[in-house]
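All protein chains of the complex are present and in place, except for one that has been dropped.
All chains are identified by letter, namely A, B and C, in their written order; residue positions are counted from 1 within each chain.
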Amino acid sequence: MPTSTMQALRKMRPERGAAIEKISIPEIGPTDVLVRVRAASICGTDLHIYGWDPWSASRIHPPLTFGHEFCGVIERIGSEVERLKPGEFVSAEMHVNCGHCRQCRVGQPHVCQNLKIIGIDQNGCFAEFVCIPARNIWKIDPAIPEHYAAILDPLGNAVHTVLSGEIAGQTVAVTGCGPIGLMAIAVAKACGCDTIFATEVNPHRRAMALQMGADEALDPTSPDLLDRVRAGTGGSGVDVLLEMSGHPSAIRQGFQMLRAGGRASLLGIPSQPVTLDLLGDVIFKGATVHGIFGRRMFETWVQMTALLKAHKLNLEPLFGERMPLDRFEDAFRLLEGGLAGKVLFIPGNGSR
Amino acid sequence: MPTSTMQALRKMRPERGAAIEKISIPEIGPTDVLVRVRAASICGTDLHIYGWDPWSASRIHPPLTFGHEFCGVIERIGSEVERLKPGEFVSAEMHVNCGHCRQCRVGQPHVCQNLKIIGIDQNGCFAEFVCIPARNIWKIDPAIPEHYAAILDPLGNAVHTVLSGEIAGQTVAVTGCGPIGLMAIAVAKACGCDTIFATEVNPHRRAMALQMGADEALDPTSPDLLDRVRAGTGGSGVDVLLEMSGHPSAIRQGFQMLRAGGRASLLGIPSQPVTLDLLGDVIFKGATVHGIFGRRMFETWVQMTALLKAHKLNLEPLFGERMPLDRFEDAFRLLEGGLAGKVLFIPGNGSR
Amino acid sequence: MPTSTMQALRKMRPERGAAIEKISIPEIGPTDVLVRVRAASICGTDLHIYGWDPWSASRIHPPLTFGHEFCGVIERIGSEVERLKPGEFVSAEMHVNCGHCRQCRVGQPHVCQNLKIIGIDQNGCFAEFVCIPARNIWKIDPAIPEHYAAILDPLGNAVHTVLSGEIAGQTVAVTGCGPIGLMAIAVAKACGCDTIFATEVNPHRRAMALQMGADEALDPTSPDLLDRVRAGTGGSGVDVLLEMSGHPSAIRQGFQMLRAGGRASLLGIPSQPVTLDLLGDVIFKGATVHGIFGRRMFETWVQMTALLKAHKLNLEPLFGERMPLDRFEDAFRLLEGGLAGKVLFIPGNGSR
Partner (left out) sequence: MPTSTMQALRKMRPERGAAIEKISIPEIGPTDVLVRVRAASICGTDLHIYGWDPWSASRIHPPLTFGHEFCGVIERIGSEVERLKPGEFVSAEMHVNCGHCRQCRVGQPHVCQNLKIIGIDQNGCFAEFVCIPARNIWKIDPAIPEHYAAILDPLGNAVHTVLSGEIAGQTVAVTGCGPIGLMAIAVAKACGCDTIFATEVNPHRRAMALQMGADEALDPTSPDLLDRVRAGTGGSGVDVLLEMSGHPSAIRQGFQMLRAGGRASLLGIPSQPVTLDLLGDVIFKGATVHGIFGRRMFETWVQMTALLKAHKLNLEPLFGERMPLDRFEDAFRLLEGGLAGKVLFIPGNGSR
């Protein structure tokens, strides 16, 4: 039985930083679930919020408990909740859709017009407890280990990107080998793709790309990059581009690697408008481009669960340190340094 | 029975202009067909070749008979040709694919790696006769009038663009109301779309857009344009963008009109790289973008024939003057002036 | 303000027949809406319930107010209902999905594992008022006339069937020209299909098929039927089969009419197992077969609304008599006779 207060990592003021606060455990409504957080993972977005970049300043309203990647155990359920019960091990889709708009009505709730994100628009999971609408809860298959269960949100981004079109038997370029790019390599391989060409400026990450299953890990500044991709694809270029970097030059290079008639799925987040050779790289190529946001609700969760259950994905190389919430300064320092893998917070770990 | 020479409109030198020449009727190979041209239509590309812009200078090797939109009657067939015979009324897909490359092998011959275009890479149809590979010939259903049969190439562009995704019951924006944009309006309506918002700077073309079936024809410089589109779509924006202008600002405005989860099909040809809000307009929207080139071979021809046979498309407003080949200077002058509709050449009309 | 009781047409006992009863106006829960019925339409399923066939005996638990096609005006909303308000003109999706099962989670709520149908599994719309979950309500566009709004359920079946695959430019066979088959003809034409071959034993319905837009209305017992379909499709057979009869021989004949590589969408309800030439008609043909149930939630409603708003569908020939609830014996007698079109009940018409 929980006491009435809990520890939470919160953005208190519109400026760089965060603070551990003692706050009330969330009240839940009739269709909500209270989850005791076992592990929470830090997203690139959390770094932006911590650092207070222009996007954060425009979107975040302190005080706010942030964090949106986690797993935990159901503590309490609302009066109207069915099919869930205390003690179940769960994660959650943190994008909460309205159910009313055009997109919600035609099977695209992941791009809901009125989307709210837990950990951005309302209190998130960097805390001992988090309140989640019951329909956003995802029960974790017991075959899935806890640390994997804490990163289903970014893994779902990777699965959504890879499976937004055909992948079996397709040649692939992955531009950008941050955590989600690396996951995408593993997912594409697990789904039967042909050769993967990964591009990444950081040599450590190129090494990880090979470890995750890439066939070639290339430096995007190498002058013969396009030649190597063409040589490895019978001259045509790759069937599928998975753009995971958000860098304008990587995006352009990705499109150059793409064969005519190919598919480009764009997940990386550019920080400014991007200039493209729209004629040569999209129109005359007859390319298909998919903007990727969030996870399909809940097709992506089904696919991801199946891949994890079958032990198709070895994500161990992606994990970094684990630490309690109050070591958050160390955590963000490590991540801002760029080499830390997925750092996990273990909230309230004294109580277990 | 043809004599051995014919009249042709040819690009003779790498500079602005063209000339009527007397040349040999083309020899045909064993798998080719010789077609007597009854009507040929002038494409925007032909204007570029006539005016000798940088693209023409890089692609065209004079002397060349240009022209790639036409209909005619089979005059002679090669020794290996089956299922075609002299006297049949035909048009042709002027994009000739190689049959060997990755795209050709996976059902995307329209974006063949080694594509040759008749009228650009080899002699075209601004002549009394044109030589066409038999497998590129399309027999014309007798229900289709001759002047319509002369513009199946651009009509096919419109059909390909509209039908590259779902259209029935979808709200639509058409950006750019040149001939192909106007055709796209008629095609989308014939296929059961919801409201069409057309944008176009030229008021004459806006009037034509309404005539072809657009529900609203808007000036893209109007400050309340986005508000009107949102008001007419329950606040979400349109389901489908058909980009027919190639203008960077129209492309950007088109993407702004598109709802999250929508489909953008891009046919218009930008003359330079385009700067897009890739994050807001494609990635976070979860949009699907299709680059459109040529016509599906031959799905588009099947669809186009069905729509024409059923008298679903009234294209009469699109037609301008008809004239013999030797009045080509008048023809290009009219078209460069911008208001002439589709001008048809009637080659060798003295002989009929 | 309603009184506390209302008139309802109810199945009272497990036997043929029904009765008008005076019952309480339904109580609504916090997420429900009470709708005052303006017009209700009689479905084939209602005839089965009235006649008490084996299916009804196995599924229906009297006493029950039946009826599931209707339109009306919102009378009252539950405490948690947003975006709906009394006075709005609405219809509803009467299939209520659970939201939890695999199908609900992957975008296929129309085939929910735990589906409940209002008017079959709980009290329906043959009454002055009906209780509907708010998320199943569909607001009616003001451009749609009331009698059309009363038949959106079966029209949605037709739209779902036609649009379960490509239709623009496709040749079509419709087997069975009851009300939904006739609607399917109109929908397919409105969406740009090529030639429609309709088959139907009843000459009156064949005449209606032509009126709705079929190009040929054929007697399925005619010995040259397949020859005519092949002659009208260049020898290949039709691209699309819309099976609306449920009769085993019509189903088999439909598959014979289908070309190799074609699409068969099956909506008609066979009353017993069906013997098919699965090898010749499906496997070696490389055919795609879609079982069709209900309406996509809510893609079908979006498409249907667009077609109706644009006045693309003339359904007037489908309507038969309108009568108050207490003339139900006349209504069922007419429909069991087979020629009555869609009969509408106008409940509580004295009060308007």
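In the analysis below, contacts are C-beta pairs under 8 Å (C-beta built on N, C-alpha and C of every residue); 3 or more make two chains touch, one makes a residue touch a chain.
Since the structure is predicted, the reported quantities are computational estimates derived from the model, not experimental observations.
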Given A:P30, A:P145, A:G169 or A:G235, the correct residue touching the omitted chain is A:G169
Among the options C:R36, C:R76 or C:H110, the absent chain makes contact with C:H110
Out of B:G17, B:G44, B:P86 or B:G107, only one touches the absent chain, namely B:G107
Given B:K116, B:R135, B:R252 or B:K309, the correct residue touching the omitted chain is B:R135
Contact residues on subunit C toward the hidden chain run 101-103, 106, 108, 110-113, 233-236, 239, 246, 251, 259-261, 266-270, 273-279, 282-294
Logged for subunit A, residues touching the omitted partner chain are 163, 167-171, 187, 190-195, 302-307, 309-310, 312
Those residues of subunit B that touch the unshown chain are 82-83, 99-100, 102, 105-107, 135, 296-299, 301-302
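FYI, only the chains that are shown with their structure count from here on.
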Averaging C-alpha coordinates per chain, one finds the centres of subunit B and subunit C separated by a number of Å equal to 41
When centres are defined as mean Cα positions, the distance from subunit A to subunit C in whole Å is 42
Multi-chain touching residues of subunit A, meaning two or more other chains, are 102, 106
